[in-house]
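For reference, the structure is listed below as structure tokens.
The other protein chains are all here in position, but one chain of the complex has been omitted.
We call the chains A, B and C, going by the order they appear; numbering starts again at 1 in every chain.
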Amino acid sequence: MFYREAGQFKTSYKKDQSILPIFQDRIAMVAMLIFCFIVIPLFANDYWLASILVPFLALSLAALGLNVLTGYAGQISLGTAAFMAVGAFAAFNLQVRVPEIPFLIAFLWGGFCAAGVGILFGLPSLRIKGFYLAVATLAAQFFIEWLFTHFDWFTNYSTSGVITAPPMTLLGMAIDNPLSKYFLVLSIVVICAFFVRNLARSEIGRAWMAVRDMDIAAEAIGINLMKTKLLAFGVSSFLCGLAGALWAYVVLGTVEPQAFDIARSFEILFMIVIGGLGSVSGAFLGAGFMILLPILLNNVGSLITGGTISTETIAHIEYMVFGAFIIFFLIVEPNGLARLWQTGKEKLRLWPFPY
Amino acid sequence: MSKFLSSVVSFIVFFVVSIAIAGEHFVPITSYRTGPYGVSGAPAANGYVDYLKMINARDGGVGGVKLAWEECETAYKPDRFVECYERLKNKGEAGATVFQPLGTGLTYSVIDRLAADKVPLITMGYGRTDASDGSVFPWVFPLMANYWSISTAKIKFIGEQVGGMDKLKGLKIANVYHDSAYGKETLPVLLKQAEKYGFELKGFPVAHPGLDQKATWLNVRRFKPDYVVLRGWGVMNQTSIKEAARARIPANKLVGVIWSCSELDTVPAGKAAIGYNCSSLINPGSNYRVFDDILKYVYDAGEGTGEKEEVGHQQNYKMGVLMGIMTVESINKATEKYGNKPMSGEQVRWGIENLDLNKARLQEMGIDGFIPTFKVSCSDHEGSAPVKFQKWNGKEFEPASDWIATDQSIIRPMIEASASGYAKEKGITPGCN
Amino acid sequence: MDWWFFLEVFIGGLLSGVMYSLVALGFVLIFKASGVFNFAQGAMVLFAALTFVRLLEMGIPMLAAVGVTMIIMVILAIAIERIVLRPLVNQDLIILFMATIGLNYFIEGMAQLVWDSKVHVLDLGIDEYDAFEIGEAFINKFDVYAALIAGGLVLVLSLFFRYTVIGRALRAVADDHQAALSVGIPLRTIWIYVWSTAGLVALVAGAVWGSKLGVQFAISSVALKAIPVLIIGGFTSVPGAILGGLIVGCGEKLAEVYLGGFVGGAIENWFPYMLALLVLMIRPEGIFGEKIIERV
Partner (left out) sequence: MNDQKFVDRSEVMMNIKDINLSFGGLKALSGVSLKINKGEVLAIIGPNGAGKSSMLNVISGIYVPQEGEVEWKGKLRKKIAPHDIARMGIARTFQNIALFKGMSALENILTGRNILMKRNIIMEMLYMGLGRSQEEKHRKKAEEIIDFLEIQSIRKMPVSRLPYGLQKRVELGRALALEPELLLLDEPMAGMNVEEKEDMCRFILDVNEQFGTTIVLIEHDMGVVMDISDRVVVLDYGIKIADGTPDEVRSEQKVIDAYLGAG
């Protein structure tokens, strides 16, 4: 009843092309932002902020990055974590070498380094497709992990090969408690999401999707596959790099290269599969799902069984539930949670009429 | 979908009304029973829990206050561990007493949070080495011996084998290590000793997880080492022991670190492992009262966490028991000062810093001979306990040496240098209060 | 340059290469018949090996254990076809690929839940430590036997593909699903066959790797070693898998021994992938793979 376009006539294409054409959506978005920026900080405790929301946001950003590449441009990548690692270590190194650099600049630098590396490992995409390409990105995964583990220069010669993020201060305010960290990450992620959304609905986004859906036709209408793919790799890796920097600086504070291992890459791939390929909201939904599920099982498990079942068993079941969910989503809704939400909205739009 | 939502809701509810466990010392147990390292993590967790159960059953807790614990699966992943840490740190009436991550990477991921949360960390035989300097790391306790200390003991052990430290001169020692932060930890201190004693040292990294090490060991063989220091972890260990045998390097020339010192590493290697040496914080053998008590009060009551065969026999299980011992003794020490009520992390921190495990106390606890005597102090968060070397005889580990004291003269300066560096970086003013 | 040593490295490389091929084989079979890149192969290896070793521990004789494990793997194959593949039959391959990643998690969890996550010693009665001595080079007997087993398996499989009805059917399906269906080959039966066969291969691989490493969670990660093998050999060729394995094995061993030193070693993890990447750049379909032709 309340979710209707009826009566909202677009008097110009300008209006029709605004980021959220439907009035209720704009309201919802505003409400969402208010909730994230005001309500959550008011009510969430440190545990939720520090160990669920902040990691969630950081990984959402990585998922967003991968979604640009895999979801929009249709190039599958299993090297996401590697690009995150590049971001983290680049940011760290810049600050170590040049201490007076503010950390936000370091983050950007991390992003750009990641973008560079991403483009480099994206080059094979000009010749190979599908999981052949996935293998190329796996090469990135293993090589970069090795590189950072192996050459002490990257870890500034710390005996343990672990990098510790320098303290962050923004406008003289120290970012050290869960709340400030939450605000920092949230702001960055929201901005990035906004950018990606805009790209997706502009000329570049269409070029990406064209390449994804039918590359031959895309060429026939004058889209340069090489430029388009590499741009996708660049943008995607930039976001992943940024996410990596956040992971190192804000989420963990100290990381070793192993924190960006292949398992992480897969985790993020699942996020966009479950959340929904080629949609901004999908990245968030997927990330939320992937973060909450293990903790959920871990808690509910011990809660329901009252510790009668060993955490070992629960952990194994966790694996199974995980796999099952992924398969389930691929079968039931290959376009992920985001599409479920979409169809839901469309139904609502027509409600109470069946069509 | 709806199922998912509802479960999320129930989850949130669970958190909002997470009932504090009242009137008990709360022990957070962060274990890993799954993933590539679950094999090592599970028995350790069993040991830890069993010991706590035993204390509750035998002594009715510590100072009349029962022990309560909650286990949280970290899967050996730092981010999962941080989540567990954050979840458990405020549980219980007085908050979490002490965390034992059982993983170097895991340790690093929370060090910077400890001061703010006022929760101590015990990291026995792993973790951040320079944390032995308590003046910089008041909240971290690499009890008994850290990586570097053990490394010095190892060289001493080799010295013993060849009949005197002077005999080390000109020897060739290969260092086969897991190519990770953990594996590289001892490189500097080994180099220092190479200088000091004049043996030739060469490092051979093994790519994680180390399923196939043929190439590495061909290189090792080409180096023709007199001794091989094996710094492995997980599946790498047994593969290394096997490959060593294939490279015609006798097992008794191998010296493993404490994380390469378990049946999990020797048994799969079969006869190749006979004669294999490795360092340990504990004495082999199972005839210590503590294990009898665990069997009596826990397993006979049908409360056993793992399998009965593990008790007192499985190395990782014993390490788990050791973890339990340290936790409980620290709480005990704290109650002596702060009285018989649930202890907070801050109070337990004091307890750890004032641990004094002398002969008498060890006998009381029924672990005399199981571990050496040692005493912790603010400046020395390690307690510089001596290290035991064990030999695998094909069925079980047996002592290969007496307790070998670590050589602090080598590492203390390095630790202090490193620690002060950290202090500068973090703006900490070192000092013992 | 010590030529005996070189020889030993070289042969050692070949032998471990065969071990990789053994795992790669499982991928090839499934890819050939269904175009699916089955990421769960590693998990299947783990599951098969665990089942096998646990049965042995129960005191069941070797052959019986093999039989039972085989039956279980067939059941697994059927289940997978029913529950996973059938509903996804017309999805694009990338979706199926991701489904197998999910499957991977599921099987890993199941394997450890049903059996356990301990290390199990698997003794095939082959002495792992005595070696043939050629000049100054030791060639480990166990590796040689493993290689022979792998070789035999490959032979059997290629014969199977060439001379049996099912084998031909498989090839037909591989070439063109529609065509295969139109000549009346039930795709689903084929899939069950092929997944079962992959199960068998998984069992052999699991047994060999298991007796080498002890049966434990970590052996599921041998799958990652197999992927570059596939790229180099081509996803659709059984001999390709073997040759790819040999190339990877030799390549990585020689690289580790002779190049590793210059960059600090432990390059075995990524070197095969770089090698694969190189091959891809030159010949995107792998050395033995069938050329992918796109019509306008």
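Just so we're on the same page, a residue touches a chain if its C-beta (ideal position, glycine included) is under 8 Å from a C-beta of that chain, and two chains touch if they have at least 3 such contacts.
Since the structure is predicted, the reported quantities are computational estimates derived from the model, not experimental observations.
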Contact partner of the left-out chain, one of A:Ile34, A:Leu120, A:Ala220 or A:Val332: A:Ala220
Residue among A:Leu78, A:Ala114, A:Val162 or A:Ile204 touching the omitted chain: A:Ile204
Touch with the omitted chain, as defined above, among A:Lys181, A:Arg212, A:Lys229 or A:His316: A:Arg212
Chain not shown, touching residues in subunit A: 13-14, 16-17, 19, 195, 198-199, 201-204, 206-207, 209-210, 212-214, 216-225, 231, 235, 278
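Simple rule for what comes next: only the chains that are shown with their structure count from here on.
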Chain centre separation in whole Å, for subunit B relative to subunit A (CA means): 36
For subunit A paired with subunit C, centre-to-centre distance based on mean C-alpha positions, whole Å: 33
Sequence positions of subunit B contacting 2 or more other chains: 33-34, 38, 42, 179, 205, 207-208
Residue numbers of subunit A (touch at least two other chains): 146, 150, 312, 316, 318-319
Residue numbers on subunit B that touch subunit C, as the complex places them: 33-36, 38-39, 42, 179, 203-209, 211-212, 214-216, 218-219, 222, 234-235, 238-239, 242, 245-246, 248, 264, 267-268, 270-272
Touch list for subunit A against partner subunit B, complex: 46-48, 50-52, 55, 146, 149-150, 159-162, 164, 166-167, 251-259, 263, 289, 292, 294-296, 298-300, 302-303, 307, 310-312, 314-316, 318-319, 337, 340
Complex interface listing, subunit A residues touching subunit C: 76, 124, 127-128, 130-132, 134-136, 138-139, 142-143, 145-146, 150-151, 216, 262, 266, 269-270, 273, 312-313, 316-327, 330-331, 334
